[in-house]
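Left out: one protein chain. Kept in place: all the others.
Going by the order they are written in, the chains are A, B and C; count residues from 1 in each one.
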Amino acid sequence: MESNKRRGILERLNAGEVVVGDGGYVLQLERRGYVKAGHWAPEAAVEHPEAVRQLHREFLRAGANVMQTFTFYCSEDKLEISGNVTNITGAQINKAACDLAREVASEGDALVAGCVSKTPCYENSHSETAVKAIFKKQMDDFLKKDIDFFIAEFVNHVEEAVWAVEVLKTSGKPVAATLCMSPHGDMQRVPPGECAVRLVRAGADIVGVNCHLDPLTCVRTVKLMKEGLEKAGLKAHLMIQPLGFHTPECNFGGYTSLPEYPFALEARAMTRWDVHKYAREAYNAGIRYIGGCCGFEAYHIRAIAEEFAAERGFLPPASKKHGLWGAGLEMHTKPWVRARAHREYWENLLPASGRPKCPSMATPADDYEK
Amino acid sequence: MESNKRRGILERLNAGEVVVGDGGYVLQLERRGYVKAGHWAPEAAVEHPEAVRQLHREFLRAGANVMQTFTFYCSEDKLEISGNVTNITGAQINKAACDLAREVASEGDALVAGCVSKTPCYENSHSETAVKAIFKKQMDDFLKKDIDFFIAEFVNHVEEAVWAVEVLKTSGKPVAATLCMSPHGDMQRVPPGECAVRLVRAGADIVGVNCHLDPLTCVRTVKLMKEGLEKAGLKAHLMIQPLGFHTPECNFGGYTSLPEYPFALEARAMTRWDVHKYAREAYNAGIRYIGGCCGFEAYHIRAIAEEFAAERGFLPPASKKHGLWGAGLEMHTKPWVRARAHREYWENLLPASGRPKCPSMATPADDYEK
Amino acid sequence: MESNKRRGILERLNAGEVVVGDGGYVLQLERRGYVKAGHWAPEAAVEHPEAVRQLHREFLRAGANVMQTFTFYCSEDKLEISGNVTNITGAQINKAACDLAREVASEGDALVAGCVSKTPCYENSHSETAVKAIFKKQMDDFLKKDIDFFIAEFVNHVEEAVWAVEVLKTSGKPVAATLCMSPHGDMQRVPPGECAVRLVRAGADIVGVNCHLDPLTCVRTVKLMKEGLEKAGLKAHLMIQPLGFHTPECNFGGYTSLPEYPFALEARAMTRWDVHKYAREAYNAGIRYIGGCCGFEAYHIRAIAEEFAAERGFLPPASKKHGLWGAGLEMHTKPWVRARAHREYWENLLPASGRPKCPSMATPADDYEK
Partner (left out) sequence: MESNKRRGILERLNAGEVVVGDGGYVLQLERRGYVKAGHWAPEAAVEHPEAVRQLHREFLRAGANVMQTFTFYCSEDKLEISGNVTNITGAQINKAACDLAREVASEGDALVAGCVSKTPCYENSHSETAVKAIFKKQMDDFLKKDIDFFIAEFVNHVEEAVWAVEVLKTSGKPVAATLCMSPHGDMQRVPPGECAVRLVRAGADIVGVNCHLDPLTCVRTVKLMKEGLEKAGLKAHLMIQPLGFHTPECNFGGYTSLPEYPFALEARAMTRWDVHKYAREAYNAGIRYIGGCCGFEAYHIRAIAEEFAAERGFLPPASKKHGLWGAGLEMHTKPWVRARAHREYWENLLPASGRPKCPSMATPADDYEK
C-alpha cells in the first residue's frame, strides 16, 4: 500500500484502480444519537467530534480510499432553515469536519474529499448568482484546509450540479459530481445521459449518482450516463454511491417517497452479500469509484473491498476480523452454522424478514415535484 | 439525575424504578470491524479501546443505566478454542473492559456490570468444579476493578447458570442471571418457571432472559418465570435483554438456527417503534430491568428510554437529537414526509422489506441438542 | 374396481382401505353462481340440480368414494333464519340432494352419505330435546332415500355432535362425526382427545375433523383425537376433511376469523402438491378416510387419489387427463416448461403470490365465543 500514498484521486482512476468510497454518515449518526432526523445537519463535527472520528475510522478500516468531510447540508441557508443549532456556524462545522477527515485519512491510504450538497436557495430563488455564492463560501472554507478534491453530491437538478461544478472547478482541484437520480432522469426529467454530458462540459472529472435509490438501480443509471458520454464523444470517470436499502418500487422521489422513510427502513437494509453483487455489477459497468451512501455501514464498505481483493491485491484492515464469504463460521460450535461457511450458501440465500404481517413492497408517495 | 448517582442496582429496582439496560456489543462491533463472527471474542477491548468506548458512550447517551463490561465469551477456555488472539489473555481483556465501562459510566448515571457467559467447559466436561473455577477466575478479575454488580448471561442450561450464581454470590455483590431460553424452557426443557426458582434459590437477585429470541417472545418467557416464582412463594427482580430481531419461527435453538444467522439478519431488525411496543409490554409484565442484546443499537435503547419518559421524568441526552415519535419530521422539505411526524403513523406502519423474492419466514435448522 | 361395488363404508375401512372423501360444495357453488355467501343454504339442489350434479360428478371422476348429500345447513331452523328461499322446504332439498348424490354415486364405486350440520337451535336454546328433534327430522328425510351412512359434520361443540350421533345411531346405519376444531379443542375448550372419546362412546363409528383449519393443522388435531381414544382403550376409524386453504395463524375461530373470509381467500388456496403432502401425512397418522372441505376442488381430490395410487392399485378416471407429478408437461412447446415435468420440481417449489403489497399472514379477529 505504501506506494499508493498521497497519490491523487485522478492518478488512481487514470491508472484503472478501483477507488473504494466510504459509506453513509447522517443516517448512521442519527442511529448513534448525534444527528437529528428531519434536520440532518452535521453539527456533530463540532459537538461530538469523537463520534464522527470513530465512524470515519470504521470506514477507513473497512477499506475506504476516501474520507468525505461530514458537511452534509452545511450551507448557511440550510443550517438556518433547519434551526437545529443556533450557536454553531457553517464555517465552524466545515473546518472541524475537514480536520476530522484529514486526521483519519492520515491513518491510512485515504484522500479527503470536501463535500457540498444541494441548497434550499436553488429551489427557493433559482438564482444562479445566489446559489453560486453559497457554493463559493463553502469551497473557501474547504480550501483553507487543503482537501484533496471536491464532491458535489445529493443534488436533484443537474442545473444546480452544473453550477456547483463551475464554482468548484475554480479551485484547481479535481471535481466529482453525483446526482440523486433514477434511470428516468433528474427532477426535471433530464435523462441521465444528458446530465452526464452537461456535468462533464461544466468541468466535472468524475460523474455518477449517489443516494436515493438502491444499488442495482443506480448501476443502471450510471450506465445510461456512460452511454450519453460515449455518444457525445466525452470522457470522464464514473462514480456510484447508492443507498444501502432495497427500493425496487421507487422512482423519481427516491426513498423519501417510501412510507418507511426515515424511521422504518430496517427491513430493506442490504446484506454484505448484496453488496458483493452490487460491487461486481458496478465494476462490470465500467465504474471505478465505488462506495455507498445512506445505509452503507462499515461492513458494507468492507464487502466492496473484499470483492475486489484480487483486483487490488490486498484486503483492508477490518478483514482481519472477517473470514471471506463466511469462512469464520468454520469454527462455530453448532454444525449447522459451520455448514454456512462458504460462498454458495450466502450467495443463494433468500433472507426472510421475520415479519409475516408486513408486505414486501410499498406504495411510494407521489413523486417529488409532481 | 444527580440524586440517583451511585445508587446501586438493587436500590433502584427496590424503589420500583425502570432500569434501562444497554444494547448488544458483539454483533454491532462485528459490523464496525472489530469482532470476528464465529469467534465472537472481545479482544477489541485491548486492541481498539476507542471503538468499545464509543459504543458504550452511545448506549449511555441513549439512556442506559448500566454499562456491561465487554467481556463476552471471555473465559480462558473459550478464548483458547476460538484461537482468535494468541497474545492477549482473558485477564487483560477483563481488566481493559472494566476500565472502559467505568470510564463511560462515570460520564453519566450508570452502573458497571461485570459479565460472564456460558463456558465450553460446561458442555465438554460437565464438571461443576472445573466450571466454577472458570467463573471464579473471571470474578476475581472483575473484583480487582470494583464493578457494581454481576450478570451471568447467555447461558443455555439453568444448571450452569446456577453454578455461576453460586460463585458470583461469594463476592457479596448483587447478582443477575439471564438465560437464553424460549417459553418452552432451557436446553434440557426445564420450564422457565422452574429455572427462575432454581436461580433465585441459588442466590440470584435478578432473573430473566437475554438474546436468542425476539422481544415479545422473551416477554412471554419472563412472564412464565414470574409465575414460577410466585407459585414457589419467591421474590426477585425481573430482567429482559432480548434480540433486536424478529424471530417468530424460532424455538429452542434460537436465532442461530435461522438460515440468516449471522450474516443476513438485516431484514429482521426491529424498528424503534417495535421497541416502544416491546418496552411497554415488558413493563406491563412487571419487568423493570429492560434492555437489549444482539441487534439492539443505540437508537433502540433510546426508544426504551423515551417510552418511559413519563415514568422516569426525564429523557436521555441523545433525545436532543430525536423528536419524539417522529416529531423532527415536521420541518422536512417534503409535505408527505412532514405528514409522518406523529405517533399514529409510526405505530400503524407495516414496513415493507423491499425484497419481493424473499419469504417472510424461514425454516429453522434442527434444534440445538436434539 | 368392480369387486368393491356396494361394499359399505365400514367394510372398506375395516379392510384397511383408503377411502377418498369428496371436496367442498358450498364455496365452490358460490363461485359458480348457485349459493349465496352469508346464507350458505343448499337450495340449488332443487333450483339448479344440473349444477350440483356436475360438481358431484367432478369429485367422482377425481376418485371420491363418497358422495355427501348437498344438504349443508339444511335444517328448518337454519333455512328459516337465512331466509334465502321461502318457497322451498328443507325436506324438498334433502330429498333432491339424496337423489343427485345417488345418481352420480351409481356412475362409479361411491357411497352416499347423508349429512347433517350444526343447528342454530343449539346455540340459541341449548335444548337437547329441540336439537335432537331437528336431527331426527333430517334423518327421517334421508332414510326415505336409503343413504349408505351418516355424517354429522361442521359442528363446533362436541356436545351437539354427541346429540347428533345419538339420534343418527337409531337408524342402524354407520355414523361418522367430524368437528370444526383446532388442536386446542372445541369451542368450549374440550380437548380433541376427550371429544373423540365422547363421540365414540355416543356411538360414532368414525370420528375426525372437517373444515375451519388447514390440512396440516387438522392432521395434528386428529392425531390428538387418536391419542385420546388409545388412552381410553377405545377404537374408531379416523376421518379428515380439512380446508383447502393455508391458515397458519388461525385458532379456535377457524378461517371465519380471517380478514379474507369469505371473499378474498384465493391467495391461500392449496396447490395439488400441497394436497399430496397432506394426504401422505394424514395416512402416516393412521387416518384412512381422507377428503376435503371448503376450498377442495376436483383436482385436489384427484391429488389424494393419485398419492395413494400404489396403495389402492388404481387411478381415478380424471387421471386420464393428468400426467402424474406434471408429466403432461413433457410435450409443452417451451423448453423451460418441459423442465417442470417431474416430481422434484413441484415438491420443492415455493409459489409466489404475485402480490408484493400484501402480507403473508393476517391477524385473525377475536376468537369466537371469547
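Points to keep in mind about this one:
As a convention for this text, a contact is a pair of C-beta atoms (placed from the backbone, for glycine too) under 8 Å apart; a residue touches a chain by one contact, two chains touch by 3 or more.
Keep in mind it's a predicted model, so treat the numbers as computed, not measured.
Within the whole complex, touches from the chain that is not shown fall on A, B, C. Only one residue from C:R7, C:R32, C:K169 or C:H184 touches the chain missing from this view: C:R32.
The omitted chain makes contact with chain A at the following residues, 350, 352, 356-357, 359-361. Listed for chain B, the residues touching the missing chain in the whole complex are 249, 356-363.
Although one chain is not drawn, its touching partners on chain C can still be listed: residues 30-39, 50-51, 54, 57-58, 61-62, 81-83, 120, 214, 245-249, 253, 256-273, 297-299, 302, 317-318, 320-323, 326, 328-334, 336-337, 340-341, 346, 349-362, 365-366, 368.
We take it that only the chains that are shown with their structure count from here on.
Each chain gets a centre from the mean of its Cα atoms; the one farthest from the centre of chain C is A. As for how the two copies chain A and chain B face one another, over half of their interface residue numbers coincide.
In terms of their C-alpha centroids, the spacing between chain B and chain C amounts to 49 Å. Taking each chain's centre as the mean of its C-alpha atoms, chain A lies 59 Å from chain C. In chain A, the residues that touch at least two other chains are 249, 356-362.
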